[in-house]
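To start, the structure itself, in structure tokens.
Of the protein chains in this complex, all but one are displayed in their positions.
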Amino acid sequence: MSSTWGDKVKISVFGQSHGAAVGVVIDGLPAGEPIDFEELQRFLDRRAPGCSPLSSPREERDVPRILSGLVNGVTCGAPLCAVLENSNIRPADYAALRDCPRPGHADYTAQLKYGGFQDTAGGGHFSGRLTAPLCVAGGIALQLLRRRGIRLAAHIASIGEIEDMPFDPMTPAATPEGELPVLDRSQRERMRALILSAAADGDSVGGVVECQVAGLAAGFGGPLFGGLEGKLASALFAIPAVKGVEFGEGFHAAKLNGSRNNDPYTVKDGAVVPASNRAGGILGGISTGLPILLRAAFKPTPSIAREQQSASFSTGAVETLRIRGRHDPCIVPRAVPVVEAVTALVILDVVLGGK
Amino acid sequence: MSSTWGDKVKISVFGQSHGAAVGVVIDGLPAGEPIDFEELQRFLDRRAPGCSPLSSPREERDVPRILSGLVNGVTCGAPLCAVLENSNIRPADYAALRDCPRPGHADYTAQLKYGGFQDTAGGGHFSGRLTAPLCVAGGIALQLLRRRGIRLAAHIASIGEIEDMPFDPMTPAATPEGELPVLDRSQRERMRALILSAAADGDSVGGVVECQVAGLAAGFGGPLFGGLEGKLASALFAIPAVKGVEFGEGFHAAKLNGSRNNDPYTVKDGAVVPASNRAGGILGGISTGLPILLRAAFKPTPSIAREQQSASFSTGAVETLRIRGRHDPCIVPRAVPVVEAVTALVILDVVLGGK
Amino acid sequence: MSSTWGDKVKISVFGQSHGAAVGVVIDGLPAGEPIDFEELQRFLDRRAPGCSPLSSPREERDVPRILSGLVNGVTCGAPLCAVLENSNIRPADYAALRDCPRPGHADYTAQLKYGGFQDTAGGGHFSGRLTAPLCVAGGIALQLLRRRGIRLAAHIASIGEIEDMPFDPMTPAATPEGELPVLDRSQRERMRALILSAAADGDSVGGVVECQVAGLAAGFGGPLFGGLEGKLASALFAIPAVKGVEFGEGFHAAKLNGSRNNDPYTVKDGAVVPASNRAGGILGGISTGLPILLRAAFKPTPSIAREQQSASFSTGAVETLRIRGRHDPCIVPRAVPVVEAVTALVILDVVLGGK
Partner (left out) sequence: MSSTWGDKVKISVFGQSHGAAVGVVIDGLPAGEPIDFEELQRFLDRRAPGCSPLSSPREERDVPRILSGLVNGVTCGAPLCAVLENSNIRPADYAALRDCPRPGHADYTAQLKYGGFQDTAGGGHFSGRLTAPLCVAGGIALQLLRRRGIRLAAHIASIGEIEDMPFDPMTPAATPEGELPVLDRSQRERMRALILSAAADGDSVGGVVECQVAGLAAGFGGPLFGGLEGKLASALFAIPAVKGVEFGEGFHAAKLNGSRNNDPYTVKDGAVVPASNRAGGILGGISTGLPILLRAAFKPTPSIAREQQSASFSTGAVETLRIRGRHDPCIVPRAVPVVEAVTALVILDVVLGGK
């Protein structure tokens, strides 16, 4: 287990931030699925940097080259390999970081694990750049899921202390448009101001992304280690900077009484269904048929402009570190499609695996 | 993936709450490890019900029978199978529930998935009873880990709104003693009162368990899907009633600035080490060498005595449900060793898998 | 990977030959499948020893106790655990072997791997006794497969140099009856005489088992590592004493010209189908719809009565070894249901995994 994931649909992610390319192999896609590349590109563009003062000035439009897996734009049953060349690389930005690890970043643990052989430029294989191939795979998964009646949506649930309203847990949602995809437009400007203020301070800020899956039939998943929560979480924590994952009421459920948290049953069109959805669409690890709701907490971008205390591996002396390079003051807006992508991959794996 | 888990150490959990037995097969334990059964029994007793008014009155002392894997009390390299007979079963308590699912429980999704063939008595394979074999496996894992210099501790972080103090993130901890294992004794009585009050109301209450792993060297885990957070979460969500998992500052990190959340580096005994541990011992999915800190949120026990609204699968009519049977008003105290057990299994799997 | 196997249906085998019990956990059986225990017992009895002068005099009728996974004899979706108590154990037979490994047996490698902690009595976890739980799992799989229109058959293809006729590759077959299941009755007495002669010499003899799977639709399996041959072989080599596996013409195909080995196509009921079946029902790793045909080569039982040269781990001196205990002069007749069982488990896993 490392950069490979999945049971029925296996993905293998490769590449380093400032190497030749990043990419992904997707093994297990059913044959006969047309891929809409314009739609895929629009999805990838939501993750791309360089589009606003809110994100890193690194400009890199991710246009995947498909090496395999398609015949005339339709999946052929063979693994699909997509490659994104790294065109706008500046490894020299990172030369000084080789010796002084950036606080909060994987530089430190990569050094201890790989003994100095790791690719340090831009975080190497630990970089947020690796979410680009995840979005290629996830963007394809989204198209297959929609064809099966399953739709995903995500939004910024919070930036710092500023909270958007949550998705309605009973109703299928759509991802809000815009650079800051939020449901409550009145919070958008407050979030923007907070991000710009952090950036002006040479600082960064974290946030939470909420994602909804609508249209998944009841009965997917299973007890114990076969549960949907565990499977989703195992993949969501693969996204760099995620430090918490919760479903339905999540951590808030821990504060409730059972009589408040339980979803009573009612009858609709002759079928027994939950009358509310505090469970987030999952009971006993198995889908209830109501929308799945999850939230992933992103820590603030560790790469900040202001001075920080680090230390030198070579001299063993404490050092003051000043990070150069191009970084997002808040990763959360660009993380919204990444959470959708990873969730879509898990749900596609689950759906193709059958009940 | 279902009731089986692990790479290097694979566990396969079986049994239903009111069937003949529950148990676990543990495959991959190294040969030559003596098992201290008195210590294991003390660990299992922490999870056992019936010891106080705070827990279910079902009395069942779990004494595992070992069918294989040991020679003279020492692991022999073959899979270890441990069986816990179910002696105190009352399946008749559950006959009426077959048709009316208990809100918040897996009854509903089990019916939709297994089409009525599931074992409904006491939740069958979805029951909290299945945490007993998890604790057998985890209790054994704890002994192997301690022999390798790794110690785990856990405590009740909160019950409802009442919070214990957190573990010191820089210092190895020990699990507090007592029926309500908390660090801040002044909160213990408040928690007890809250649980008894919920029970008196025919209700239940949720909570959070914090767990610490001390002594794991730096360098275990990996990027992306190989990260420790994802691996731990995939197993922790297998514990019934867990709805959220976080590491280090977790969801709180989403509210912080980078300058507040980053752990600066310092030098100790000539080695570069983090000077604080808001990361919870994991950066880039890889252990930093500082203690790992995680929290798991437990929803309130769904089985409550007060009347709830359900509906009948057979008649399609809304019904008022009154649950009989023996249930914990708060599962959190008994969940403390379960979180330790599952965390220990993951860490043992990681350690035996090597860096 | 060790004593655990499978994707959709996972089995975990446990136990040692002269320990308390052997058994198996089967995770992933669909709910709602009635198990015919009389039929299962007849299947297990085919593997049981003690029924004739051709097999080991150890008497042990394997009657599985089911600890979980059934409600009223019907699968409930939870893992099924079956336990076979070891009633007729004589570990003292093996005390002397601890120091002097039996040639051709796993004693030697177990000692090197487990450093003396392994269970040496009767081969411990390496014993042919472990094929009993495999047959419980496989016997259940056979019932599920038959319900899906898939039937297995197997026979002794050869003992020593004496060969039975092969299965007709185009026609569904049935396992021949009797202690020595062969198609050509004229060869049965010759095989019996050969086995008895080897036994009288304090020796043993090997052989080949052929197995056929009829009724599997075309389209299961996949290219490269997803091929049916690789999946079947990975499980068949788990049977102790198997040293070769081949499909269709197998090693004989290596001697043929393409024009002789290729199966031409014809049209039957409007569908294109192979007109012959030298491929053994598999092309490109994928089922053709014709019967699957495989052969597994069993080496002669390594435990023989005549004196052999061994050496002492403790003294480092060459020793003359004389093995006591109860052993089959030819394992092949009892291996026939084991090959069926393991093949059935693989095919069930494949079928439930879907195309």
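Points to keep in mind about this one:
Per-chain residue numbering starts at 1, and chain names A, B and C are given in the order in which the chains are listed.
Methods note: contacts are C-beta pairs under 8 Å (C-beta built on N, C-alpha and C of every residue); 3 or more make two chains touch, one makes a residue touch a chain.
Worth saying up front: this structure is predicted, and the values here are computed from it rather than measured.
Only one residue in the set B:160, B:176, B:223 or B:329 touches the chain that does not appear here, and it is B:223. When the full complex is taken into account, the listed residue touching the unshown chain is A:3, out of A:3, A:187 or A:343. As for the chain not pictured, it touches subunit B at residues 7, 78, 223, 354. Take subunit C: the residues that touch the chain left off the picture are 1-5, 7, 13, 100-101, 103-106, 108-110, 112-113, 125-126, 130, 158, 160-161, 198, 201, 203-208, 218-219, 221-227, 229-231, 233-238, 240, 242-251, 253-267, 270-272, 274-275, 279-280, 283-289, 297-304, 306, 308-313, 316-318, 355. Not every partner is drawn; the one left out touches subunit A at residues 2-4, 10, 12-16, 19-23, 25, 27-28, 31-32, 65-69, 71, 74-81, 83, 110, 113-115, 117-119, 124-125.
One rule holds for everything that comes next: only the chains that are shown with their structure count from here on.
Common neighbours of subunit A and subunit B, by the contact definition above: C. Each chain gets a centre from the mean of its Cα atoms; for subunit A and subunit B, those two points are 26 Å apart. Averaging C-alpha coordinates per chain places the centre of subunit A 46 Å away from that of subunit C. Each chain gets one centre point, the mean of its Cα atoms, and the points for subunit B and subunit C are 38 Å apart. Counting partner chains per residue, subunit B shows two or more touched chains at residues 2-4, 13, 110, 113, 125.
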